[in-house]
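Apart from one protein chain that is not included, each protein chain of the complex appears where it belongs.
Moving on to chain A:
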Amino acid sequence: MIPATFEYHRPDSVPGAISLLQQHGDDARVVAGGHSLIPMMKLRMAAPGHLIDLQGIADLRGVEVGDTIRIGALTTQSEILAHAGLAEAAPILIEAARQIADPQVRNLGTLGGNVANGDPGNDMPALMMCLDASFALAGPDGTREVAAREFYEAPYVTAREEEEILTAVSFARPPRGHAYEKQKRKIGDYATAAAAVLIAADGGRVTSASVAMTNLADVPVFSAAAGAALVGTDCGPDAVRTAVAAMQGDIDPVEDNRGPVEFKRHVAGVILARAIARAWSRA
């Protein structure tokens, strides 16, 4: 549980961090809250020769709440939970953040690290897909935006280039109907299955719906079909059944200590149905 030797860097600007990444290539990793990376280093599953700490970069902080919501990469889960503007504008973020780990982890773990990590167990990636968020990536050639729904390629493999830094996450103010439903074995555990659902409604009918699932495939899963199945319905039992069936077609869980595939599929269905019900009740 002791990491291998590494050099520690603490740049104070995004360009400074990028130039360090350029200099050290794949021997370098950035660290934000450290609550995914450092455990892996302690297990020596990751052994970067250079650790570039982002905590000195003021530009990566800050939350802006307007029609669009923009959250700096270094914003911690605790800061999200304490932010009154976010609670009003995007309560789903609060509901999800509260279900991540425990206060100690949330005090250090950042939104940027959570979405950049590329672990299908992280909760924020599916939520960001559900929100149709976009990630700002700053690299040697400037900044580009990548949609969360396009970002995740394989476990720990994302659209982020090695020399890029994720600087912020932004998304449009979501509809009122929302739920993040998560089953876990205990506090501090990743999801057995989790569902993010956003629903907009008008006159007792769903006008738009978005569904994404956590830890049920090797990447977070956005289920366009599940969302589509709800549109135009009143989220009654048939609609929910159709949405769940559609979601089942998009996930691909594997057996682990949380249980066998059949169990995970069953729970995914139950969790999604509950999330839809709760989101509908708030829509």
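Rule of thumb we're sticking to: a contact is a pair of C-beta atoms (placed from the backbone, for glycine too) under 8 Å apart; a residue touches a chain by one contact, two chains touch by 3 or more; residues count from 1.
In the analysis below, contacts and distances are computed from a predicted model.
Note on the omitted subunit: UniProt lists it as "Carbon monoxide dehydrogenase large chain", one of the names in "Sarcosine oxidase subunit gamma", "Fe-S cluster assembly scaffold protein NifU", "ABC transporter ATP-binding protein" or "Carbon monoxide dehydrogenase large chain". Contact with the omitted chain, checked across A:71, A:198, A:267 or A:283, is made by A:267.
Only one of the listed residues, A:24, A:258 or A:278, touches the absent chain: A:258. Mapped onto chain A, the interface with the missing chain covers residues 1-2, 4-5, 44, 102, 183, 185-190, 192, 257-260, 262-263, 266-267, 270-271.
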